[in-house]
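The other protein chains are all here in position, but one chain of the complex has been omitted.
Letters A and B mark the chains as written, and numbering starts fresh at 1 in each.
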Amino acid sequence: MLASAHHGPLRCSLARRLALVAGLVAACAPASSQPDAGFPADPLTTVTSQSGSLTLAVRTSPQPPSRGVLAVQLTVTDASGPVDGLTITVTPWMPDHGHGASVQPQVSAQGSGVYLVTDVYLAMPGQWELRLGLDGTTHDTATITLQIP
Amino acid sequence: MTPRPSPFRFRELLAAAVLLAPAAALAQACCTGASALAPARLTLHEDALVGVQLSPAALVGSWDGARAFVPSPAGATELRLQEVLVGSIRFLSRGQATAAVPFLETYRRLGGLGEFGGGFGDVVLSGRWDFVQAGESARIPGLAAVLGVQFPTGRPPESAHLPLGTDTTGAGSFQFSAGFAVEQSWAHWFATGTALLTQATPRKVGSITELLGLQVTVIGAAGYAFDTEAALAVTVAYTDSGDAWLNGAVAKGSGRARTTLGVSGALPLSEDWRLQGSLTTDVPAPFLGRNEPTNVGLTLMIVRSWT
Partner (left out) sequence: MMTMPAVLLALSLAAGPELPTTPFAASDGKAYVLKDTLAASRFTVLVFFAHTCPIMRAHDARVIALAQKYAEKGVRVLLVDSEADATAERAAKDAAERHYPFPILVDADGALAHALGVRFATTAVVLEAGGKVRYRGGIDADKQRLRPESPFYLADALDAVLAGGSPKESETKALGCVLRFK
């Protein structure tokens, strides 16, 4: 099945809508629309990595998180202070329903142990996990649990 | 007083219709459970049927892990439309087999994003064997075994192309269902009960392997057949599943539950055509669900049968 996304406002020709109802074509949609990533001062939650050596302060935008697209700010520290140079992968997963999301979030390092995660699309209500792979100076994992209304 | 004839066969039409009710409510494409129920059951003497089912539904909220109901936030909209082509045939006089081929479309508006997607869904094959036909015995209710398989022919969430996943049309795993159904009637009144077990096969997505918990579904219905040949029933369905296994460990608190109420009806249009329909709602109240979205839905089905 074909799928397509359109940039800007939702635009979908009548022919495409009819084809959609006929099950022939998958979609009409705007491209990603990132939230205005202003993060609050207080973290939503703080998690510890699997090894126990890393602490991650988690802030979201919006906070508290809601259904749709989020940005997530991770501030990673260890006993020595902020941890830079990590390659972080983020996999959204719904453990209650056994599935993930259609978009792979993107991670960019901001310096001082801060990492910005964008393209976090959580479209279904319920409990989501952001399952993190933390590689570089270490090889570790962490899980952030978010309750999405 | 002249005894009025009992339009018996509409009990069976209703039995078929009431099975639509919970199936319509269990409508999240990624996460179907007991949708392996036959959506169109052959009534007495029918040898085959084909039908088209239309099911619009709206997401109104969800139950969280503490069984609290959480309404959808302002600005969040999710509407779904499912069309299902159904065919059933009879075999060996007491058996019937059904194939259901779904197509789904979903519209989501979340914050500033609107998205519309869809496609071909998960095909379901199911079967039923009537050990005792309803009404065949004054002492023993009608008793049937039901079996079903849902095939991962639709598009699972990770394979969707759209960011809000509206082109998700499948659960991404096989689902097997087995159970039994009982039915009894008294003049114009009838009652049915169905119990099902459903198990999905494990899913492996990247480094994550998950096996959802075994799901139990119980459906009860009671109805009345009018002299005008129309019939109505009320239904209640409850589904509960155990915790899932995630990468070899129990994901505590991941079990799901939902309670659905419905009203179903059946109306013969002629000897060969009938209309079936239902209105269903997951009950948006505390303790009646867990870790599940809540939906309101409608199902209409037109059936052409051959005797």
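In the analysis below, contacts are C-beta pairs under 8 Å (C-beta built on N, C-alpha and C of every residue); 3 or more make two chains touch, one makes a residue touch a chain.
The structure displayed is predicted, hence computed values, not measured ones.
Visitor: List the shown chains that the missing chain touches in the full complex.
Guide: Looking at the complete complex, the unshown chain comes into contact with B.
Visitor: Going by the contact rule already stated, which one of B:135, B:148 or B:165 would touch the omitted chain in the full complex?
Guide: B:135
Visitor: Using the touch definition up top, pick the residue from B:44, B:197 or B:285 that touches the left-out chain.
Guide: B:44
Visitor: Considering the whole complex, which of B:68, B:187 or B:214 touches the chain not shown?
Guide: Once the missing chain is taken into account, the touching residue is B:187.
Visitor: Just the residue numbers, please: which parts of chain B touch the chain that's not shown?
Guide: Counting only chain B, the missing chain is touched by 2-3, 5-9, 44-45, 93, 133-140, 187, 270-271, 307.
The criterion applied here is as follows: only the chains that are shown with their structure count from here on.
Visitor: Please report how many Å separate the Cα centroid of chain A from that of chain B, as a whole number.
Guide: 32
Visitor: Enumerate the contact residues on chain A facing chain B in the complex.
Guide: Residues in contact with chain B: 1, 3-5, 10, 12, 17, 20-23, 26-33, 35, 66-69, 91, 93, 95-103, 119, 121, 123-127, 131, 147, 149.
Visitor: Considering the complex alone, what residue numbers of chain B touch chain A?
Guide: Touching chain A: residues 28, 30-31, 59, 61-62, 64-65, 70-73, 76, 81, 83, 103, 105, 108, 110-120, 155-168, 171-173, 200, 203, 205-208, 210-212, 244, 246, 251, 254-256, 291-293 of chain B.
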